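Yeah, one chain of the complex is gone here, protein chain that is, but the others are all in their spots.
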Amino acid sequence: MTAPTNPSFEIAHLAHVEVYTDRFEESLDFFTRVYGLKLSGQDGASAYLRAWDDYEFHSLKLTRHHTTGVGHVAYRAASPEALERRVEVIEASPYRKIGWVEGDAGHGRAYRWEDPFGHVFEIYWDTNRPPPGDASALKNLASKFHAQGACPRRIDHVNLLGEDAAAFRDWAALTLGSRVTEYIQLDNGRIGGVWFSCNNKTYDLVCSEERGGGTGRLHHVTYATDTREDILRAADIMLENGVHIETGPHKHAIQGSFFLYVWEPAGNRVELANAGARLILAPDWEPVVWTEADRKKGQAWGLKTIETFHTHGTPPVTKD
Amino acid sequence: MTAPTNPSFEIAHLAHVEVYTDRFEESLDFFTRVYGLKLSGQDGASAYLRAWDDYEFHSLKLTRHHTTGVGHVAYRAASPEALERRVEVIEASPYRKIGWVEGDAGHGRAYRWEDPFGHVFEIYWDTNRPPPGDASALKNLASKFHAQGACPRRIDHVNLLGEDAAAFRDWAALTLGSRVTEYIQLDNGRIGGVWFSCNNKTYDLVCSEERGGGTGRLHHVTYATDTREDILRAADIMLENGVHIETGPHKHAIQGSFFLYVWEPAGNRVELANAGARLILAPDWEPVVWTEADRKKGQAWGLKTIETFHTHGTPPVTKD
Amino acid sequence: MTAPTNPSFEIAHLAHVEVYTDRFEESLDFFTRVYGLKLSGQDGASAYLRAWDDYEFHSLKLTRHHTTGVGHVAYRAASPEALERRVEVIEASPYRKIGWVEGDAGHGRAYRWEDPFGHVFEIYWDTNRPPPGDASALKNLASKFHAQGACPRRIDHVNLLGEDAAAFRDWAALTLGSRVTEYIQLDNGRIGGVWFSCNNKTYDLVCSEERGGGTGRLHHVTYATDTREDILRAADIMLENGVHIETGPHKHAIQGSFFLYVWEPAGNRVELANAGARLILAPDWEPVVWTEADRKKGQAWGLKTIETFHTHGTPPVTKD
Partner (left out) sequence: MTAPTNPSFEIAHLAHVEVYTDRFEESLDFFTRVYGLKLSGQDGASAYLRAWDDYEFHSLKLTRHHTTGVGHVAYRAASPEALERRVEVIEASPYRKIGWVEGDAGHGRAYRWEDPFGHVFEIYWDTNRPPPGDASALKNLASKFHAQGACPRRIDHVNLLGEDAAAFRDWAALTLGSRVTEYIQLDNGRIGGVWFSCNNKTYDLVCSEERGGGTGRLHHVTYATDTREDILRAADIMLENGVHIETGPHKHAIQGSFFLYVWEPAGNRVELANAGARLILAPDWEPVVWTEADRKKGQAWGLKTIETFHTHGTPPVTKD
C-alpha cells in the first residue's frame, strides 16, 4: 500500500461525529443517561454532547432526522496555517468539495468535502469549549467526572462503510494526510477494512467494506474508556437498561482494543473501547496486514465475529 | 511560559534511557524477573532491555558503573530529514554539544548534546528491532506478551533533577521542540517541576527541581502498563520480592496517572504508571499550572507526597 | 486466645447497622447519590437503605439523632431454632440484656443485648425483602444494578471502638458464636483490635481499641464492591463530590482487603472494601496474630496508617 506511514500532523484529531436519529428523545436519553455523555447544549434540531474529558464543546452532534446514520465527520486542524494548507490540498484533489460552512454551537467556520461514497467531512480551527460551571476538582480535566452510566472519557474513532475501501484509503491519505496503521487483505484482492490515524492514536477512522448494498453508511462511533473494567461494568448497565448488546466484551485481534458494541435506540451501532497503553509512536510504522486466514481465527481470544457485524449499518438499506 | 504548546513533531518519541548501576547482577535480575522487561542482548558493559511491546531493540540500557544515575536519554527523530533539522537547531543553540556518536547494539549513529545540568541527550533515526524468535500470537504486537513480573507494555517517561527547571524548560522547548503540558509554579517564583511532551502522550519528560545538592541526577524512569490493575498486582510482586516500595499505588494530581514507585536494588527509582485513555490531542493545549496551594492537597485522592520523593535521586550526593 | 475458630453457624450473617446522623438530609444524599445505596423506605425517623444485591429490605438504617454514631448492629440467625438457641445462650450470659423488641419496616421481632461497652446488638429470623418493582435482568440478583455512585454490592462489616478489645472478644465468642480470624497483639499485653467472622467471610465484625476517651462509639461501616477498580472509581466520585477521603485506596495488611475510607457529611467513617477471592474456608483456621513490629511496616504496600484512623470515631468525644 502506498499510503503514508508518517502522518502529516496538519490534522490534530478527530473532533466530532454528527449522528442522525429518527428517535431523538430515546437516543438522547440513551447517550446521556446510559452511555454517559454530557449535554453541552441543544437546539430544535440537534443536541451537542461530549464525554467528560473531551475538551471541545461537543464530540457528538445528535440530530433529528427521518432516518439514522452519519451526518458528517469533523476533524480539528493542528493550526490555522495547517487548516489553510489542508484546504489547498483538498481543493486540488479530484474529490467532491462542498466548501466553507459557518460552523455551529461547537466551532467556527469549517471546510467541507466528501469521501468517494458521499460521507461528509469537515476540518476547522476555531473551536468552543464546554459550557462553564462544570469544573473538575482536578484542574487538568476538561470537566467534572460525573460517573453517569458507562461514562467514557473521550471520543475515540468512527467506522464508516464504503463500497471500495482501497479508494477510501487513497482519499484519506491525500485529503486528511492520515497513515494506515492496519488493514485487511482479502483473498479476492480487495481490501476488507482499513484503519487510519492522523496522530499517535492507533486509529481514529476506519473504513469497512460495505456488503449490504447501501451507500454512505455508518458502521459505528466509539468512545474510549480509561479501563477494561469500565467496559465490563458498561455491559451490565446496558443489560439492566434493555439495550441490545451486539457483541462483546471481548478483545479485537485487529488493533487489540477491548470492546463492547451496542445499538442505541434508533439502531446506530455504538462502541466502547479501551486500547490500554497502546500507541503508534514509531514514525516508520509498517501497516499490519490481516489475511482472511488470520481473520478465521476470530477475535483475539477466539470469539467468532457476529454475523450482524458484517451486515448491520445505518441507515438501513431500503428494498424497493 | 513561552514554551511551544504545539510540538514540532520532528522528534517522534522518547526511545531509551541508559541507567547506571553499581549492583549490575541484582539490577538486571530486578528489571527482568521482577519488573518484567525482556533482555534483547548483553555485552560486558551493558544489558539491553525492552518492554514486550516496545518496537525497538531496547528502551533501557543498564550499564555497569561505579555509581547509579542516568547515562543518557535518547529520542528517535520523526524522519531522517527531521533528524538533520533538529541537529541544525541544536548546533545553533547555546547549549553544550557532544556531536555525532556511533550508536550501539540498539541503533545507528546519534547526535548528542547536554541539558544545562549535564544530562546527556541523543537523537537518532536508524534503529534496530527486537531480536527474532519472539513473535506474539497477535501480529500487531512487537513481541510476545511473556507475563513475567510486573510486565509493563512500553517505556513511558523519564524524570530528571535539575537545579533550575525554568532553564530546563527553555532548553527542551528549543532543542527537542517539546511542549509544556503541566508545571508547578512555586510561591517564590521558581518552577518546581515541568512536564513535557513531543507527541500526543501527556508527557515523556519531566524536570523536577533538584533540592538535594546534586547535579545531573535522575529522579526516575517509568514504564506504562495497560491497566491500573497491573499496578496493583505489581505492588504485590514488589512486596513478595522484597523490593522497597517508596509510595503508591495512588493517583497523581498532576497528569492524573496511576502510579507505583519502587527503588531497584542499586537505588534508582523506577515507576510503573497508567494514564488511562488520557492523551493531549488539543493542538492549543494550555499548560496546566499547579500552585503550592494546589500541591498542599496532596495527590489526587489526598495522599501526602512522601518526603524521600523530594530528596532521593541517583547517584546519591556525596558529602565531603 | 480461647475464642472458637470454628463458628457456631447459628448466626447466618451481619444484617444491618443503624447509623445516627445530625445532618440527616446531607447524609441521606451522600448514601444514595454518592455512595450508591438504594432507598427501600423512609419514615419520619429513619431511612432504610440497602446495596443493590443485599437480599433484605435494608442493611443500613439511617436515623435522625442529636449526634452521630451507631444505633444498633443486627445479625440474622441461621434458622428459627438457631435464634432460640442463641437467645438462651445470651440470656445465660453475664452481659446486659434488653430483650425482645418489635422489629421495624425491615424485619420481625428481634432479641437485643449489649456488648461490654454499650453497643446494642440484635438477632432475628423473620425478615422482609426489598420493595417490589426493582427486578434485575438477571434473576439471581436481589435487585437491579443501578450504577449510581460508588454502588457497592452488599454490606460487609462494622468496626466498633471498645475500651477493652479482649473483653469484646470474649463477648463475641460467647454470644454470637463468632470465631476470631485475625488480631493485633500489642507489646503491652493488650489487644489492639480483633476481627471476627460468623461464617466464611474473612470478617464481618471488628473491635478496635478505643483511644479517644469515648464509649460505645463507631469506628466505621463497610460495604463490599465486586472489584478493586470499583474502589478506584469511587475515589474519583468522592473527590468530585467534595467528600473527605481519609485514606486509601490501598490494601490492608490485616485481612488483605483493598480499601477506601471517607467521612460522610455528618462525620461517620464509611469504607468501601474488596477482599478478592479470599474466604476463610479452613474449619481449623488459626487466628493470625499481628505484633506491633508487624504494624510498623504499615499497610500491605507500606502506607503509614493515618493518625485520624486512631482517633476519629463517632460520636465525637465532648470535652467538659
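Residue numbering begins at 1 within each chain, and the chains themselves are lettered A, B and C in the order written.
Here, a contact is a pair of C-beta atoms (placed from the backbone, for glycine too) under 8 Å apart; a residue touches a chain by one contact, two chains touch by 3 or more.
Note that the structure is predicted; figures quoted are calculated from it, not measured.
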Hidden-chain contact residue, picked from the options B:Ala92, B:Ala147 or B:Ala293: B:Ala147
Among A:Ala137, A:Leu186 or A:Ala235, residue touching the chain not depicted: A:Ala235
Contacting the left-out chain in the complete assembly, out of B:Ile98, B:Ile237 or B:Val289: B:Ile237
Of C:Arg50, C:His157, C:Arg228 or C:His312, the residue in touch with the unshown chain: C:Arg228
Residues of chain A (touch criterion as defined above) contacting the omitted chain: 228-229, 232, 235-236, 238-239, 245, 247-251, 258, 300-303
For chain C, residues in touch with the removed chain: 6, 9, 12-13, 53, 55, 76-79, 138-141, 152-154, 156, 182, 199-201, 224-229, 253-256, 274-279, 281-283, 288, 290, 294, 300
Touching residues on chain B - with respect to the absent chain: 136-138, 144-147, 149, 227, 229-230, 233, 236-237, 239-240, 242
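What we mean here is this: only the chains that are shown with their structure count from here on.
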Interface residue overlap between copies chain A and chain C, same or different (over half shared): same
Cα superposition angle of chain B on its copy chain C, in degrees to the nearest 5: 180
For chain C, residues that touch 2 or more chains besides their own: 229, 236, 239
